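With one protein chain removed, the remaining protein chains of the complex are shown where they sit.
Order of writing sets the labels: A, B and C. Residues in every chain begin at 1.
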Amino acid sequence: MATDDYHYNETVLAHIADPHNTGFIEDTDCIGTGTNPACGDEVTLYLEFDGNIVADAKMEVLGCGAITAAMSAVTDLVRGKTVDELLEVTPEVITGSLGGLPKHKRHCARLAQRVIQSAVKNRSSNQ
Amino acid sequence: MATDDYHYNETVLAHIADPHNTGFIEDTDCIGTGTNPACGDEVTLYLEFDGNIVADAKMEVLGCGAITAAMSAVTDLVRGKTVDELLEVTPEVITGSLGGLPKHKRHCARLAQRVIQSAVKNRSSNQ
Amino acid sequence: MTRDPVYMDHNASTPVRPEVAEAINRHLGPAFGNPNSIHRFGRQARAAVEEAREHAASLIGAASPEEIIFTSGGTESDNWALRGAISAVEGRGHIVTSAIEHPAVLDTCQLLEKSGVEVTYINPDQKGLVSVGEVAAAIRPDTRIVSIMWANNEVGTVQPIEKIGALCRERGVLFHTDAVQAAGKLSIDVNSARVDLLSASGHKINAAKGVGFLYIRNGVHIDPIITGGGQERNLRSGTENVPSIAGLGEACRIAKKEQPFESREIASLRDKMENEICERIPDVVINGDPGNRLPGTSNLGFLGAEGETLLIRLDLEGFAVSTGSACSSGSTEPSHVLLAMGLPKNAVQGSLRISLGWGSTEDDVNRLLEVLPKAVERVRSIAPRARTASGS
Partner (left out) sequence: MTRDPVYMDHNASTPVRPEVAEAINRHLGPAFGNPNSIHRFGRQARAAVEEAREHAASLIGAASPEEIIFTSGGTESDNWALRGAISAVEGRGHIVTSAIEHPAVLDTCQLLEKSGVEVTYINPDQKGLVSVGEVAAAIRPDTRIVSIMWANNEVGTVQPIEKIGALCRERGVLFHTDAVQAAGKLSIDVNSARVDLLSASGHKINAAKGVGFLYIRNGVHIDPIITGGGQERNLRSGTENVPSIAGLGEACRIAKKEQPFESREIASLRDKMENEICERIPDVVINGDPGNRLPGTSNLGFLGAEGETLLIRLDLEGFAVSTGSACSSGSTEPSHVLLAMGLPKNAVQGSLRISLGWGSTEDDVNRLLEVLPKAVERVRSIAPRARTASGS
């Protein structure tokens, strides 16, 4: 098929229509947040650890389709990962797991990564 | 039908495809000529009088469709007319007898009229 | 069992009427000639173009078909009106426009500003209405042109065009109106409205994309922006898009005949839909001016939801709607129209445009009503505030 740098692909569309792991986790201190002032996006990520390993992840998003898809993908990606491994979840990894994002939406993957880092930082600072 | 200021109408097209009274008249002194330097048109009109009345008319044209049609029409229009009546064959009369000319070709009717006048003048000057 | 998707995005583009497709196909077939050719193929094409011009003139009440010049669409028409008006006079000049114009006007104004033209952008009120008084106050001695759209593409608000037209006439200023969304949906008369320049686009009135026209009142002079072969009375060069022009003519002919009836039907379908939505779904606001809108346009704010996510959920359920204008696919910014209207952030973020038109049915609306409440609920549940909200 012809290249399409304008539209969401089917994977992204499926994430947006039915984002994974929406909601929140009570009693966790591992919470990351992020905003994108230009679009008005607001994002929260909740991680629950079992020892050093992410056991559960949930997210809330009020933002465009791309950030919704990115956060949905993140909640899948982080499961089973150690804190060190979490730092390896780069924007490229997130975009890759979505099969790509339109050019003008790639910043959403960067926001999603910052939210992971924010969560990790909040946890560490409380340990 | 919609107005069409761009194309020749059917009457004009018929004149162009088969112009009337082409050729020349030998032994007449009533010859009018005209040129249009911009287009390169060259026109000659031959009139033969029976007393004060035009008995025959012929024309030669090397020029665009519009001047060909105008001259063709003129050779019909002038027949049976007196010299005075010839002066009443205005560009409007010529254009009218063709059912109209495209706007940018109306100057051809003016050239045709000048050729009639030129013929009349040449005759008068020889009488 | 998959049902046909339901198209509810008529302000973005419209389906082509079969009569229009037929007219187009005539000139994709044996009547393919160049209208500037002298021979019969040319004459046949020319006749079609001139017939279309008459239908277009008739749709907007132009005094003469000569006042209609075909273009490649609404965007070119808007560009031409503004760029052509500015370039036709000495000095840089001043433009008065509104902050809720289509980007074809707004971006062009912003670019003209870079070359020294001054522009006043008038903000509308909360309903999207531009005040005639503010236009009057903005006109200066060096104002070359006032450009106010007839109706807005996102919220549908209809502007007081007749009053602005009278004002501009009185003040001796050119008046352009972008009627891309209004033509064929509202009754338009360029003479009673005293419009000098009017833009229209084929694909908003059930004709093809890539064709439109600019009405230029007899006696008004603007410079051409595309020059060359001298087509369109030397005002818009380029071989005429005969098939699309023939189709546009047919669409204008049909619109002229059916507009009053169709508009009433569509408006009542839209009103029914809005009433039901507001009844079945909490926290919905209607954006725009409910009493003064394009017949098929409904712009709704679903507070606490995000528009694009809702749009995509609806898309996967088989409904095509939009979050605002479809013209700037790259845009991630919130609607400049809703922002200029001063709406609160959550109404802007949660806004969805549902636009009905030719072919929309009660069944479409009923199917949407089945699906929309759950979709809104689901999308709202994703948002951070869900935690503190009453329900979940």
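Criterion: contacts are C-beta pairs under 8 Å (C-beta built on N, C-alpha and C of every residue); 3 or more make two chains touch, one makes a residue touch a chain.
All values derive from a computational prediction rather than experimental measurement.
Colleague: Kindly state which of the options C:51, C:76 or C:250 is in contact with the chain not pictured.
Modeller: C:76
Colleague: From the list C:128, C:243, C:334 or C:350, which touches the chain that is not on show?
Modeller: C:243
Colleague: Could you list which residues of chain B touch the chain missing from the display?
Modeller: Contact residues on chain B toward the absent chain are 6-8, 13-14, 16-19, 22-24, 38-40, 42-44, 60-66, 68, 102-105.
Colleague: Which positions on chain A touch the chain that was left off?
Modeller: These residues of chain A touch the chain that is not shown: 1-4, 6-8, 65.
Colleague: Across the whole complex, list the residues on chain C that are touched by the chain not included here.
Modeller: 5, 7, 9, 12-16, 20-21, 24-25, 28-30, 32-42, 46, 71-76, 78-79, 102-108, 111, 201, 203, 208-211, 225-231, 234, 237-245, 308, 311-312, 314-315, 319-323, 325-331
In this section, only the chains that are shown with their structure count from here on.
Colleague: Taking each chain's centre as the mean of its C-alpha atoms, which one ends up farthest from the centre of chain C?
Modeller: B
Colleague: Multi-chain contacts only, two chains or more: what residues does chain B have there?
Modeller: Within chain B, no residue contacts more than one other chain.
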